[in-house]
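Since the structure comes first, as structure tokens, the remarks are kept for the end.
With one protein chain withheld, the remaining protein chains of the complex are depicted in position.
For subunit A:
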Amino acid sequence: MIRAAPGLVVALMALPVAAGLAGAVLPAFGYFPALGGAAFSLDPWRELLAWPGLGAAVRLSLFTGIGATVLSLAITLLIVAAWQGTRSFRVVTSLLAPLLSLPHAAAAFGLAFLIAPSGWVARALSPWATGWDRPPDLLIVHDQAGLALIAGLVMKEVPFLMLMTLAALGQTDSARRMAVARSLGYGRVIGWTKTVLPAIYTQLRLPVFAVLAFSMSVVDVALILGPTRPPTLAVQVLDWMTAPDLSLRFTASAGAVLQLLLVLGALAAWVLAERLIAARGRIWASQGARAPGWDRPLRALAALPTLAIGLGVGLGLAGLALWSVAGLWRFPDLLPQNFGLRVWTDQSQQLWRLGGTTATLAGLSAMIALALTIAALQAGATRAVGIIYLPLLVPQIAFLPGLSALGLWLGLDGTLGAVLLVHLVFVLPYVMLSLSDPWKAWDSRAGLVAATLGAAPWRVLLAVRLPMLTRALCIAFAVGFATSVAQYLPTLLIGAGRVGTVTTEAVALAASGNRRLIGVWAVVQMTLPLAVFALALALPALLARRRRGLRVT
């Protein structure tokens, strides 16, 4: 059974991914019989190249994607290096769950309302400090360099990378490494960078790759915060894909393939940069500079983004929650003139119904993904299941129409089971991403001891390995749950509109720009995964209370 698991995972993933890719690549070369494209041609590419915004859109996607990834990684590492083991660090980690469970779209809306010229910051300062009794005509949200978009992405990716770093730390002897480095006189930050970072970065690579691919091809955040003239390539592909003029589907597919190539190119460049930095870093590390004096300024520096992210998300969410109960709220009033629960009562029936469906889908898909991942990892598969990472690297908008065609062929679409399956395609990679590194880093000597004491392999798994990995298992489940809750396009396309979740509802309402409604659904969309994340962080601590040896830093 367990031996068949890697094969099962590959089979389960290969078919959707292949159909999805065919659905992107074939129309990009002119083949889509239902739209009259019966022969292969390069016309879609000519159309794509003729689009005047292509150069700018490609530059934007690269700049915002790579910029957000570099910043997120740098901020995460700086925070961990400067603060690990302190009380402030424990406060920061306890805030991870709410940050992570907040859907990207909701976080972006919150940020937009904070920093817009008619937003909370401007309201707080007006008119007494600024003299504005009307919002100033400033381009902050949708700025042409994409800085607001980068900020929105960093806000969500830092918590994700931080969680991945914590999971990795638990499986490395970071405490001992730091003790040695400190006793040799290294400063906290420099010592961490030289001794702990090389050990955990290998475990962080895949999450970083996923962040890079996601940041370059994200659609919802880019719609809310990103530039519009032109937008990023992914947004433009979505525009073409959903345009009423059906012949634009071909251009859209060519754009999707280009997006895929861009992501692959950026990943290759990233790997190259890793090599260069590693080579330079080895020389730097062996020079032996201790630099303990840097700790204080670097700590202060790390506090800045931590505060900014905490406040950005916290106030943004508070703003949305306030909007959900707001009556009339004019500029420059800091608070609404009156309050009411009208929007909440209007939506309550929908909220319960869709909340139930969402939780069922998320719980089941995370559970199945976890079981499959454990089975596949136990069977020793690591390389063969690499194919499941493809769904994270191919832009969703490119490969979902192909996937939905597959659902139609099989007559499976529009059912809860089909939606569960397609959620699995996206949930499984994230679960495997969060579990495989801790799994590999598990100290196998514990298993060896158990085996010499006569335990069968399955008993080693159940009685030794899984309990030792409780924390990683809980986190992987929560990541899977949150991933499932956040799925929009897969639910919409495979569910054929017949399976609704809080997210399909929220994104449909997001089109309204109605801050009161967005507030209601953002709060609900966050509550579900938040509860699960809180459990995931609390449960291991609870279980490990009487097993001090199980505790991880």
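In this text, contacts are C-beta pairs under 8 Å (C-beta built on N, C-alpha and C of every residue); 3 or more make two chains touch, one makes a residue touch a chain; residues count from 1.
Here is the rule we use: contacts and distances are computed from a predicted model.
S.K.: For the chain that's not shown, choose its UniProt protein name out of "RNA polymerase sigma factor", "Cell shape-determining protein MreC", "ABC transporter substrate-binding protein" or "Putative tricarboxylic transport membrane protein".
M.R.: The chain we cannot see is recorded in UniProt as "ABC transporter substrate-binding protein".
S.K.: Looking at the full complex, which residue from A:Ile75, A:Val92, A:Met241 or A:Leu420 touches the chain that isn't shown here?
M.R.: Only one of A:Ile75, A:Val92, A:Met241 or A:Leu420 touches the chain omitted from view, namely A:Met241.
S.K.: May I ask which residue of A:Ser88, A:Ser118 or A:Thr360 touches the chain that does not appear here?
M.R.: A:Ser118
S.K.: Can you say which of A:Gly327, A:Gly356, A:Gly417 or A:Pro457 touches the chain missing from this structure?
M.R.: From the options A:Gly327, A:Gly356, A:Gly417 or A:Pro457, the contact with the absent chain belongs to A:Gly327.
S.K.: Which one touches the absent chain: A:Pro207, A:Pro227, A:Gly255 or A:Pro305?
M.R.: Checking the options A:Pro207, A:Pro227, A:Gly255 or A:Pro305, the one contacting the hidden chain is A:Pro227.
S.K.: Which residue numbers on subunit A touch the omitted chain?
M.R.: These residues of subunit A touch the chain that is not shown: 22, 26, 32-35, 51-53, 56, 116-118, 134-135, 137-139, 141-144, 223, 227-230, 239, 241-246, 249, 327-328, 330-331, 338, 340, 342-343, 346-347, 401, 404-405, 408-411, 413-414, 492-493, 496-498, 500, 504-505, 507-517.
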